[in-house]
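All protein chains but one are shown in place.
Entry: subunit A
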Amino acid sequence: MSNTQLTEPLAPDRRNPAGAVKRNKNAKIPMSGVGRAQRREAIYLVIPSLIPVLIFSVAPLLIGIFIAFTDSTLKRNHETQFVGLDNFARLMGDQYFWESFRIGMIWAFSVTALQLLAGMGLALLLNSNLKFQGFTRLLALMPWAMPPVVVAIMWRMIYSPNAGPLNAALGFFGGPDSINWLGNFDTALPAVIVVGVWVGMPQTTITLLAGMQQVPMELNEAASMDGANAWVRFRSITLPSLRPIITSITSLNFIWNFNSFGLVYVMTEGGPGGKTMLPMLFTYIEAFKNRNTGYAAAMGDVLVLVVVGLLSVYLWTQFRGERNS
């Protein structure tokens, strides 16, 4: 806090008297001005947070885009050369990358959809006057609070083919025994998707719940008097008022899920046979295990383009929503 700008007296901005005229009520409010002096002051205040961002975020991003056009590697005695679009051409024909892209899309789509469905169900339950509410709320937040590594370790135990409780429970009900959930080609992806839902549900639930609590209670009561049953009330009152929240969390969740790494990496490392190889895992392995940083950066470029595309869809829905309301 050694910024000298802060010690200046809080005088109204003399250089911009027009501002004072226009917003008479705020004329004396010290720091809400729009004058040049205030703007300079604001920039000084923001600079400390801008510097690390420029060094550790913006610069690497630009370099990252550039590296994709070189044959950069992490191998010793290798001179990096500019190779133009070679990496991208190779990427087009890389069936493993596109397979991981497909798996990433399946993963992001299923997790997001199930997260929304399950989260909506739980939010509805928490919004009705049932018992054990406080307890359920706290429990529902736990997955969110835990370190992803711990979640992954915990679910590896649940899915364990040897003394895992899931197999034991299935065995108890006469199901097949000793399924290697995370090691089996057919079950690995669904198994990690379930964990993705487990982790992501709390946030969706709490957001939806907070939205539901803003719906005026009288609306529901009135509808109930008119004989509308729970389903009708949900469809014609709750759902429409939640629509902006639903579009917004769905698009954000999709992007987050598409970007996810740690959870699946600790559970399967992308196996068995690449069946859970999310795009981020694939790129990580190419960059830091195979040490082909140039080629991996090209993958990163493509993935960033996808996310930017999704992001613009999200922003567009937000913008449209704002204009309509």
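Keep this in mind: a contact is a pair of C-beta atoms (placed from the backbone, for glycine too) under 8 Å apart; a residue touches a chain by one contact, two chains touch by 3 or more; residues count from 1.
To be clear about the criterion, contacts and distances are computed from a predicted model.
J.: With one chain of the assembly withheld, which option in "Carbohydrate ABC transporter permease", "Acetolactate synthase small subunit", "Ion-translocating oxidoreductase complex subunit C" or "Lipid-transfer protein" matches that chain's UniProt protein name?
T.: Record says "Carbohydrate ABC transporter permease".
J.: Can you tell me which of A:Ala89, A:Leu117, A:Val232 or A:Leu315 touches the chain that was removed from the display?
T.: Result: among the candidates, A:Leu315 touches the missing chain.
J.: Looking at the full complex, which residue from A:Phe88, A:Phe109, A:Phe234 or A:Trp256 touches the chain that isn't shown here?
T.: Reading the full complex, the residue touching the unseen chain is A:Trp256.
J.: For subunit A, which residues reach the chain that was dropped from this view?
T.: The list for subunit A reads 1, 3, 6-10, 28-34, 38-39, 41-46, 48-49, 52-53, 55-57, 59-61, 63-65, 67, 121-122, 125, 128-130, 132, 136-150, 152-158, 162-165, 168, 198, 201, 203, 206-207, 209-211, 224, 230, 244-245, 248-249, 252, 255-256, 258-259, 261-262, 265-266, 269, 280, 283-284, 287-288, 293, 296-297, 299-301, 303-304, 307, 311, 314-315, 318.
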